[in-house]
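Partial complex: the chains shown occupy the same locations as in the complete assembly.
Chain nomenclature is as follows: A and B, assigned in order of appearance, with residue numbering initiated at 1 for each chain independently.
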Amino acid sequence: MLDGQKILDMHAHTYAPPELYAYKSGLLSSRGYHGKGNPGVSDERLEEATQRGLKIMDSVGTDMQFLSPRPFQLMHSEKPASIVHYWNEVNNDIIGRVVKAHPDRYAGICGLPHVSGEKDSAHVVAELERCVKELGFIGVMINPDPGEGDEYTPALDDEYWYPLYEAMVKNKVPALIHSAACKDMRESYSAHFITTESQVVLNLLKPESKVFKDFPDLRIIVAHGGGSVPYQIGRWRAARFNRMKGDPNLENFDTSLKRLFYDAVLYNKESLSLLFELVGTDRCMFGTENPGSGTATDPDTGLQLDDTAPVIKSIEWLSDQDIKNVFEDTQKRAFPLLKV
Amino acid sequence: MLDGQKILDMHAHTYAPPELYAYKSGLLSSRGYHGKGNPGVSDERLEEATQRGLKIMDSVGTDMQFLSPRPFQLMHSEKPASIVHYWNEVNNDIIGRVVKAHPDRYAGICGLPHVSGEKDSAHVVAELERCVKELGFIGVMINPDPGEGDEYTPALDDEYWYPLYEAMVKNKVPALIHSAACKDMRESYSAHFITTESQVVLNLLKPESKVFKDFPDLRIIVAHGGGSVPYQIGRWRAARFNRMKGDPNLENFDTSLKRLFYDAVLYNKESLSLLFELVGTDRCMFGTENPGSGTATDPDTGLQLDDTAPVIKSIEWLSDQDIKNVFEDTQKRAFPLLKV
């Protein structure tokens, strides 16, 4: 392994005391009738929670986490819009306080106040700029389905998203694609993550999409290893090969896949290996959500599933540079504002 | 490789002349005003198409295909219900004619006349029984989303589906899970296949589901290698381990996964290997959809993507019995009515 390599976990979420979520519960009940109010998370209570988080990081050897709001809590589909804005700001502020207190251990990725039913994404730009300019954040998190399970928001290749893309390019911040809750009763929020990530990959890369022509510097990171796409790559390769017969200038699907970045939030060696093999380690970044979806102990092995650094290192065919890519170098390329 | 092994491709669809789909187009335009009418597919035209199919099978060494209606054409969400019934019957009849003409090369899997908005699945039972008893079919194909992208039909663990499950068990036929078209503008029909298959696995296997308690002999085959689930297995293992802490009688997720069957309709070696490793070859069956979603030639290699028998055989760690499982034995166990 290369010397001096850092372990940057780019997919982690706020680890806050219950006061934060009690505040959210109140917003939902009052629908904002009492105004934004104050979430009542004191510095002491926040630092207590942060220390628990740092202890986890130390226990698995993580140098730094990129913190974003806990996605399934973001309630983008709720009305009125004011409570979505209040809640999102409060989440970013909490992250800002943690980052300010521990700048060597955390970097900030802001949530965006997506509101379902808007005519375009311009309504999230002000918060992006506040977080980058005032709080020093290095990335944003996009929920491609602010309706949380409805069908109303256009796909990510639609011009609906262009105001946000312009702001991202201008401010040099990449976006982590990560949906929030899901109100479709056939799909849990967790399964909805995978579904929406798959949709994002396929919609951004389809032949009709002009996104990367219009925004060549746009950086998109697809969470959870790209949803289902790497595993199902055969059907997308075939579809593309057939389209290429009519349009020889089309690039093949494997080339398209490399226009995106992916995190490595998968909790088993076989899938991690498949991801690295199909998209390349220079498009992949270490991520764990720890503590989060993978925080569980296998009763048979006693291993914690989201302690994946050793798993990654155990993949035989990865070179030292591959490993450095995953833990550090891809992060640095994807996040121009990152200071490590 | 074991001697005398047959190659049974359990995932293939009708290969019919354009008259069949022109008939469908007319049904949609008339909404059934002229009655069921006649699709006008003559024996000559049908046999012409079938010979083209057999030639493909011979070219890749397939002994037998299990034919089902071409799923994305099934239009389950259309109204009135009569045209869904007409169209589904016509498709099954076409398959029946092909099977009758070539009983050693084809077996029948019937489409079901799912109608979106019904109170339960009883409306599909008569057609299941007609196909099994009169046409000699050996399986059925379930569309878990008859609304083709809406959210109205309950998940597969809901009692909505029990009348169908009872008929399946009684008639000894397994079901291939395969959705149809998709009217959600963010997801193509092809991506919707993967989404709905993932949902089916997760809903049938979740701790609250009683399906396999209530129907211990039910056989469910999830198409396209189980959607996204094998690739994303880590998050589902973790969620289950956490539930097991509160309920020690729960089985782990890997055990649950083996309650289902899967087809191997994936078109790359890495994913096929992942599937076989995670669920076991005794739950997997060879399938290609050839001609179908994987029918394309890689311009670099010149190989056709859905010619996967050689790909499977090239997976180093598979034993001879593993290979025989995939090509023949699992099919025989999953389809009690299969006569080979």
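Here is the rule we use: contacts are C-beta pairs under 8 Å (C-beta built on N, C-alpha and C of every residue); 3 or more make two chains touch, one makes a residue touch a chain.
None of these values were measured; they are calculated from a predicted model.
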Query raised in the report: Quick one: 2 copies here, how many in the whole complex?
Result: 6
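In the analysis below, only the chains that are shown with their structure count from here on.
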Report summary line: Rounded to the nearest 5 degrees, the rotation mapping the CA atoms of chain A onto those of chain B is 180
Query raised in the report: In angstrom, rounded to a whole number, how far apart do the mean CA points of chain A and chain B lie?
Result: 33
Requested in this report: Spell out the residues on chain B that touch chain A in their complex, using ranges where they run on.
Outcome: 145, 149, 151, 153-155, 184-188, 190-191, 194-195, 198-199, 202-203, 224-225, 227-228, 230-235, 237-239, 241-242, 244, 252, 266-268, 270-271, 273-274, 277-278, 293-299, 305-306
